[in-house]
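Heads up, one of the protein chains got dropped from this complex, but the rest are sitting where they should.
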Amino acid sequence: MEYATILVFLAVAMLLGVTSLGINRLLMPYRPNRVKNATYECGNEPFGDAQIRYNVRFYIFALLYVVFAVEAAFLFPWAVVFRSIDGMLPLGEAAVFIGILVLALAYAWRKGALKWD
Amino acid sequence: MRNVTFGNRDKMPPTARGTVPAATVVQPLPSASATSDEFLLNIGPQHPATHGVLRVVVTMDGEVVKDIVPHIGYVHRGLEKLFENRTYEQIIPFTDRTDYLSAIANNFAYVRGVEMLLGLEVPRKVEYMRVLMAELNRIASHLLWLAAYGLDMGAFTPFLYAFRDREEIVAMIEEASGGRLTTNYFRVGGFVHDLPKDFFARLRKFLARFGKALNELDTLLVENAIFVARTRGVGVIGKERAVSYGMTGPCLRASNAAFDVRRDMPYSIYPSLEFEIPVGRNGDTWDRSWVRIEEMRQSLAILRQAMEGFPEGEHRARAPRNIEPPAGEVYSAVEGPRGEIGFYIVSDGTRKPYRVKMRKPSFSNFSALPEILRGLKIADLVAVMGSLDLVVPEIDR
Amino acid sequence: MGLMNGLDPRSLVLRMPGGNVLISSLDAAINASRSNSLWTLTFGLACCAIEMMAAGASTYDWARFGFEVPSASPRRADMMIVAGTVVRKMVPIIRTLYQQMPDPKYVVAMGGCAISGGPYVYDSYTIVRGVEEIVPVDIYIPGCPPRPEALLDGLIKLQERIRGQSVRTAPAGQA
Partner (left out) sequence: MRAEEALAALRKRFPGVETRPVDPAPGVTVPPQSLREHLVFLRDELAFDFLVFVTALDRPSEGALELVYRLFSHETRVSVVVRVRCPRDGARVPTVSDIFRTAEWHERETAELFGIVFTDHPDPRRLLLPDDLDGYPLRKDFTHPNLIRLPEAR
C-alpha cells in the first residue's frame, strides 16, 4: 500500500495553502489598528458585550437540526451501496433507522421543544 | 504610467482650519441588565435599512422588539437658522434640498407661501404647470420608494424596473427645469422659463406606456406573495393614534383616514380636478404600500386632465424685482409624496424672512415608529421603516 | 496596447506556436484586478445618494466598470463614496468607518457638500466644510448633485490612479 502518494498529495495541498496565503501576506498593505480591529457597530463605539444570554429555544432548534443532518450523512453511504445489494434487507434497515429518528422528532414535538414563542 | 502615491496619506489630515473638534466620541449606552436576556441592538447611522443617516437603538428580547429609541440629527444642517440670513429668492434652492425626492412639492409650498404674503395672483397657466410638475414628481418619488423598499425586502428586480421608469420622468423634469433632482424651477409668481416645446409629446408617450409598467411593478412587488406575507397585518397603527402622532400622507391614509391636503386645504387648481383619495382599511405595512401604488394611478389621471385643460398664457406673473413682503405671517401647505409639507413664514417687511418653520411629513411619520414596532420581530423593523418612506434630511432639516 | 482593458502596456504578449503567452509585471496584474473590482461602501447622506443609486440602476449601471457590489459593511468595501452633507455629529462615525475599512482603501467626495460644505458653507453651525478634514480624500466630484455620468467619470479617474500604483508603495492606510 503506497502511502507515499498520499503523503505527497498532503504535502502539495499544504504547500498550496501556505504559499497562497504567504504571497498574499507579502503583497497586501497590512496596517492593523485599534479601531480597525474593533467590532463594526454601524460606525459607533461598540457597546455592550457579545456574550449575551438569549432564549434556549434557539439552541434546541440547532440540536434538532444536528440530529437530522447526521441522519442524512448516514443515509448517503447507504444510498450508494443500496443498488448493489439485492433483497429487502437494506430497505428494512433504513426504515428502522429513520423510524427511530421520526420517533425522536415526535417526542420533541410533544414535549414542546418546537414551540417558538 | 507614473508611480502615484496619494499625497500625505500617512498622517491624519491637519484640522488646521480648526472647525472640527477632537473626535466627539459618542458615549456608549448602558447595556441591558445582565440578568434579563434583553440586549441592545444598534441600527446605526450607516445602515442600508435606514435610507440615510438615522440611528435606531432597539432593546431586544430574543428576536422580539421590546423598545425603540430613535436618534436623529446626523444631517442636521440648521436650515431654519440659515434662512434668517437669506433673501426670499435665495431660499428656494434650499427648500428642494431638504427633501430631494419631492423638490417640486417643497418649491411649490414655499413659493405659494411667499405669494400669499405678497397677495400675488399667478396666471392660470402657472397653476396648471405647477400641478403637472407636482404630480410627475409624486410618481418619481413613489417609484424611488418602491425601488428602495424592494431592496429592503430582498427583491432586486423592482429596483431596476422602477428606476427605468423613473429615469423617464427625471429626464422630463430635467428638460423643463434643468435639474434632475434638485430642480429649483419655481419662482415667486411662476417659473424660471416655460415648458420645453416637446414636453407634452414626451408626457403623452410616457402616460401611454406607464399605466402598463405600473401594473407590472405592482404585481412584481406589492402583490408578491412573500411581500404580502411579510407585510399583511404587520405594523398596524389606528386612525386616532396616527393623527395624534401627526402622521400625514400615505402613512395616514393607510389607516382608514381620507385626509389629503389637496382636499382638506384646497390649493391651486386641485378643486377643479377629479381624482379619488385611495384609503387603506387597516393601517398595516401592506396598506401603506398599496396606497402609494393607487396614488400613482390617480396622479396619472390628474396629469391627463391637466394636459387637456392646459391654458395659454404667461409662465410668470409680474413679480417685483426685489421681493419685500409686508410684515405678517402665513402657513402654506402642499400634499407632498410623503405627506403635508408646510412652510410657516413670518416676515418683518425686510428682504429676509424673520422666521421660516418647515413642517415636514417624515419628522412626524418617523416619531410614530416606536409605537408601531413594539412587540414585532426584528425583520419587521426593516419592513415597517421602509413602508414609512423616510427621507432623512427632511427629518433633521 | 495591453491585451486586457486596463492591463499595463509594459506587459508583453508573445505569439508562440502553441498559443499566446502573456507576460505582465506583478503590479500591472494586481492593479488591473484591484481597479476593476472596486466595491463601494453604501454611505448615502443626502441628495447625492439618490444620484449614486441612479448610477447603480439600469440606465447608467456602474456595474459595467466593476463597481458591482455596494457593500453595506466597511469590512468588504474598497472605497467610500461620501455622498451628501457632512455634519459635525457625523464626524466620529465617518472616522470610525474609514478606519474600519481594510487597506487599500479610497475615498470619493461626491457633491459640493462633501467637497467644501456646498451651499451650507455660510450660516450653518453644524456643517463640516469638506470631508477632507476627517478622512484623506482621493477623488473630488463636484456638482449638486453631480449627474450619474459625472460620478462614473470620477470613478473611472480613480481606476486610472489605482492602475498607476505599485505594491512597493501601496497607499498606506491611516494608523
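Letters A, B and C mark the chains as written, and numbering starts fresh at 1 in each.
Here is the rule we go by: a contact is a pair of C-beta atoms (placed from the backbone, for glycine too) under 8 Å apart; a residue touches a chain by one contact, two chains touch by 3 or more.
Everything numeric here is computed off the predicted structure, so don't read it as measured data.
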If the full complex is used, which shown chains touch the chain that is missing here?
B, C
Residue among B:42, B:107, B:137 or B:364 that touches the chain left out of view:
B:364
Sole residue of B:241, B:297 or B:377 that reaches the chain not shown, by the stated touch rule
B:241
Touching residue (missing chain; options C:34, C:89, C:147 or C:163)
C:89
Out of C:40, C:85, C:100 or C:124, which touches the unshown chain?
C:124
Could you pull out which residues of chain C are in touch with the chain that's been left out?
87-89, 121-127
Which chain B residues touch the hidden chain?
18-19, 21, 24, 72-73, 76, 78, 80-81, 84-86, 116-117, 119, 240-241, 243-246, 257, 259, 264-265, 326-331, 333, 340, 342, 344, 346, 354-355, 357, 359, 363-364, 367-368, 371, 396-397
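Everything below uses one rule, namely that only the chains that are shown with their structure count from here on.
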Ordered by label, the neighbours common to chain B and chain C are A
Which of the chain pairs holds the record for C-beta pairs in contact?
B-C
Distance-wise, how many Å sit between the C-alpha centres of chain B and chain C, to the nearest whole number?
28
When the C-alpha atoms of chain A and chain C are each averaged to a single point, how far apart are the two points in Å?
37
Flagged in chain C as touching 2+ other chains are 92-93, 95, 97, 171-175
Two or more other chains are touched by the chain B residues 25-26, 44-47
Under the stated contact criterion, what part of chain B meets chain A in this complex?
25-29, 31-32, 37, 39-40, 42-47, 55, 62, 64
Residue numbers on chain B that touch chain C, as the complex places them
1-10, 12-13, 15, 17, 19-21, 23-26, 44-48, 52-53, 73-79, 81-82, 84-86, 93-94, 97, 100-101, 144, 147-148, 159-161, 163-164, 166-167, 170, 180-182, 392-393
For chain C, which residues are in contact with chain B within the complex?
8-9, 41-47, 49-51, 53-54, 57-59, 72, 84-85, 87-93, 95, 97, 119-120, 122-129, 132-136, 138, 144-145, 147, 161, 163-166, 169, 171-175
